[in-house]
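The complex appears here minus one protein chain, its other protein chains still in place.
Let's turn to chain A:
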Amino acid sequence: MIKIWSMKKNEEAAAKRKPKTSAAQIRVQKDLTELDLPSTMVTHFPNPADLLNFTLTITPDEGMYKGGAFIFSFVINMNYPHEPPKVKCTQTIYHPNVDLEGNVCLNILREDWKPVLNLNSVMVGLQYLFLEPNADDPLNKDAAEELRRNREQFIYNVKHSMRGGYVKGVQYANVLT
């Protein structure tokens, strides 16, 4: 058998005993405790001992979604950060990149996710969707079409939906703060 140990003694670093905290758990601790969020974003932990399930409330202070409070659920599994967090909007909202089930079209939540990204990047990405809704990646086709065709009408629809109104036969959630 090779003598690894004698080799080991030559190594500068001595053996490191690591605590039995999972890599995902440590990474979530690191991400959360280093969150640097503007006052427009607040996290809430229904069970503060559980770091893997929480919500994020976004209250845009500019743009057409100003005045609303948009709540997203975050679910993180043990493969984090090799799998992205699962993020859904908990309300029915009128937005070209969010469907009526709360699925969100944000590239870094799916095809462009990389382990070097973190929870902060996801949250900033979500907030950006409210400042610059994007008609090119539609999940709510009606909303995307309206945004492309008639921006004024789209903004009117947004305001109306945020009060809990109907747009094209769909009732949206009242998200006004």
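Definition applied: contacts are C-beta pairs under 8 Å (C-beta built on N, C-alpha and C of every residue); 3 or more make two chains touch, one makes a residue touch a chain; residues count from 1.
Throughout what follows, contacts and distances are computed from a predicted model.
**Student:** Can you work out the missing subunit's protein name as recorded in UniProt? Choose among "NEDD8-activating enzyme E1 catalytic subunit", "serine C-palmitoyltransferase", "Ubiquitin-related modifier 1 homolog" or "Anaphase-promoting complex subunit 2".
**Tutor:** "NEDD8-activating enzyme E1 catalytic subunit"
**Student:** Pick from A:A69, A:L139, A:I155 or A:V170: which residue touches the chain that isn't shown?
**Tutor:** Only one of A:A69, A:L139, A:I155 or A:V170 touches the chain omitted from view, namely A:L139.
**Student:** Which residue, A:E62, A:E101 or A:E132, contacts the hidden chain when the whole complex is considered?
**Tutor:** Counting the whole complex, the residue in contact with the absent chain is A:E101.
**Student:** Footprint of the hidden chain on chain A, which residues?
**Tutor:** Against the missing chain, chain A presents residues 1-8, 11, 13-23, 26-27, 29-30, 32-37, 42-45, 48-49, 51, 78-79, 82, 97, 99, 101, 103-105, 107, 109-111, 114-115, 137-139, 141.
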